[in-house]
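Below is one structure. I have some questions about it.
Missing here: one protein chain of the complex. Every other protein chain is in place.
The first chain written gets the first letter, and so on, giving A and B; residue counts start at 1 in each chain.
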Amino acid sequence: MRMTPAHVRWLLLLVLLVLWEALPRAGVVPTLFLPTLSGSLLALWQDKAEYFANLLVTLNEVLIALIFACGGGVLLGLVIGASGVMRRLMLPLASSLFAVPLVVLYPLFTAWFGIGSESKIVFASVYGLLPTLLGTAAGVQTIDHHLVTVAASMGANRRQQILRVYVPATIPTVLAALRIGGALVIVGVVVAEMLTSSAGIGFLISRYRTLLDSENVFAAILLVLFLAIAFDAIVQFVERRTAGWQRSGQGTGDGASFA
Amino acid sequence: MLRFRSIWFARLAIILAFFALWEIAPRVGLMNERLLPPLSDVIAALIGLLGSASFYPHLGTTLFQTLLAFLIAVPAGAILGILIAENRFASEVFKPLVFFIFSIPKSIFLPMFILAFGIGLTQKVAFGVFSTIFIVMMTAFAAIASVKEEHLRVARSYGASTMQVVLRVYLPSMTPVLLEAVRLAMIFNFTGILLAEMYASRRGLGNLIGTWGMSFQLDQLLAAIILISGLSIVFNETIRALELRLEHWRG
Partner (left out) sequence: MPAATDGTVAVSSLSHTYGAESGEGTLALQDIDFSVAKGRFVSIVGPSGCGKSSLLMMLAGLRHPTSGEILCGGAPVKKPDPERIGVVFQEASLFPWLSARKNVEFPLSLRGVPQKVRTEKALHALELVGLKDFAERLPHELSGGMKQRVSIARGLVQDPQILMMDEPFAALDEQTRFSMGDELLRIWDETHKTILFVTHSLSEALYLSDEVLVMSARPGRIIDRIEVDLPRPRTFEVMSSPRFVELRERIWQQIRH
């Protein structure tokens, strides 16, 4: 049997998982740096009540921040992308701002909003907003305006042109932006929790790190990874269902496609 | 011409309005002055920082770590990316993996780096490289993809040597994309280093920012934010200007 690239990829993953278990077990790598995979999963299982409670805190922050970041980003992106003047006025400003390492704003937000959920939500919203905005604005420009003329030739009024042409044509863009923005919102929330907080998965990561409890640090990291991958998979699923028409010729270089 | 200039004025007006609001809102009591010190106070704090000798070791540490991580991650990522993209099998195996790793949050691995390397220079640089290398690899993939097969065929059919093909086809085609890699790499890298410093460190800008936030020294905190934003924007715009310059050249 010939090895296809997908086989090699699965094999690599398998080797990685085996090594993750074997190396610390054999003492090649200190368990402080890398605890065994089974140990981490066990830790996750044993403290499942605590993980679940903190996961809820994180999820709640993520959801609210998603509404602000993606809602705001998509809306602003549409407004800016649809108007030539706004585009020329705002896009250079937005992409300059994109260069700023936004993480430095977090201490400001904790000073303003305390170390509870509010500061995480604000930070993650700001963190996810710009890329969503830029993505949407760029996507709006790729809309085939000829289709609007076509609809007009069939007697579509302005409202119908917007609802029946612009809206469906923007869906893939919005979903793509949601994918980027959502990933950033998750990172934003968890990183903020890691820096200063009293609850959430990020908080657990940092607390267990100070306790030098590597197994639990990894357990929490695995949980965040799972969250990020699950979110991505959901958006991809929706993309396939609603925007299958967009993916015609183009190859899928998507991350999670291991198969 | 006139329109171009008016866009510039409008943009400038937006920025000025932002700063003016920052100055006025706390002064007239629209914002709590303790939570948002007026711009003038923050600028005074910035001048104070730049005038104090104790600030420079922090700034130096951060810039040195950033530069070091950058100098490792960009060439390493570019070379790895090009090697992968140039080999069909390797690119089919590794490209999805790199895309995957790129898409997962990397900041959450920060504690691993502390457990492995402590909280010194090595850890910061290693984390900076880790934060940066995947975006560089992805851009390198795009760079290779931007080299057109037709151009290679034309060059070869006119008897260009390998060296000539590299210098005359690959390099000019790839330069804009590689510049983009440099630009994005710096954003990711600087963020990574600052985050690592904010998370656990003894010195550096990130360390200062964290401390100032906790102790409510917001004028200093905002001064540092302005400085960091300024540095990032200047670097970013320089690279973008270079990109634009190159585009003009290429016509």
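Quick note on the criterion: a contact is a pair of C-beta atoms (placed from the backbone, for glycine too) under 8 Å apart; a residue touches a chain by one contact, two chains touch by 3 or more.
For clarity, every value in this text was computed on a predicted model and none was experimentally measured.
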Chains on display which the left-out chain touches in the complete complex: A
Option from A:Arg88, A:Arg164 or A:Arg207 whose C-beta touches the chain left out: A:Arg164
Contact partner of the left-out chain, one of A:Ala6, A:Ala152, A:Leu225 or A:Val238: A:Ala152
Contact footprint on chain A, counting only the chain that is left out: 146-147, 149-156, 160, 164-165, 168-169, 171, 243-246, 248-249
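Please note the rule applied: only the chains that are shown with their structure count from here on.
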Centroid spacing, where centroids are CA-atom means, of chain A and chain B in whole angstrom: 19
Complex contacts: residues of chain A adjacent to chain B: 5, 8-9, 12, 32-34, 85, 88-89, 92-93, 96-108, 110-112, 183, 186-187, 190-191, 194-196, 202, 205-206, 209, 212, 214, 217, 221, 224-225, 228-229, 232, 253-258
Of all residues in chain B, those that touch chain A in their complex: 7, 10-11, 14-15, 35, 89, 92-93, 95-97, 99-105, 107-112, 114-116, 183, 186-187, 190-191, 194-195, 198-199, 206, 209-210, 212-214, 216, 218, 221-222, 224-225, 228-229, 232-233, 235-237
